[in-house]
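Input: one structure, supplied below.
Only a single protein chain was left out; the remaining protein chains are all shown in position.
And then subunit A:
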Amino acid sequence: MPTFTREEIEHLGDLARIALTDEEITRLQGELNVIADSINKVQEVASDDVPPTANPIPLEAYLRPDVPETPLTQAEALAGGPRTEAGMFVAPRILGSEE
């Protein structure tokens, strides 16, 4: 079924936010086509009457008691930030990109 084209891998790189180099795209194209061939066969046995499994151990969803807890301090939460200022993370421009 799937054959990865160059454009498709570029697009996937875009979706995954990885600025792939030309060389990486070429290599990924070959590798992913081989991998895709080998995993395609899962469809052979995935008939309509088989229910899907997301979590192998079925558990009832539960909520913890509504008791306040002390979270990380602001300083702790910011400690690993690449750039911070006045108790906030500093992000590059998000709106108004001209791409």
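One rule holds for everything that comes next: a residue touches a chain if its C-beta (ideal position, glycine included) is under 8 Å from a C-beta of that chain, and two chains touch if they have at least 3 such contacts; residues count from 1.
The rule is short, and it goes like this: contacts and distances are computed from a predicted model.
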item	value
Candidate names "LLM class flavin-dependent oxidoreductase", "Cytochrome c1", "Glutamyl-tRNA(Gln) amidotransferase subunit A" or "Basic membrane protein A"; UniProt protein name, chain not shown	"Glutamyl-tRNA(Gln) amidotransferase subunit A"
Interface with the undisplayed chain - residues on subunit A	1-2, 4, 8-9, 12-21, 24, 28, 31-32, 34-36, 38-47, 50-57, 59, 61-62, 64, 72, 76-77, 79-83, 89, 91-94, 97-99
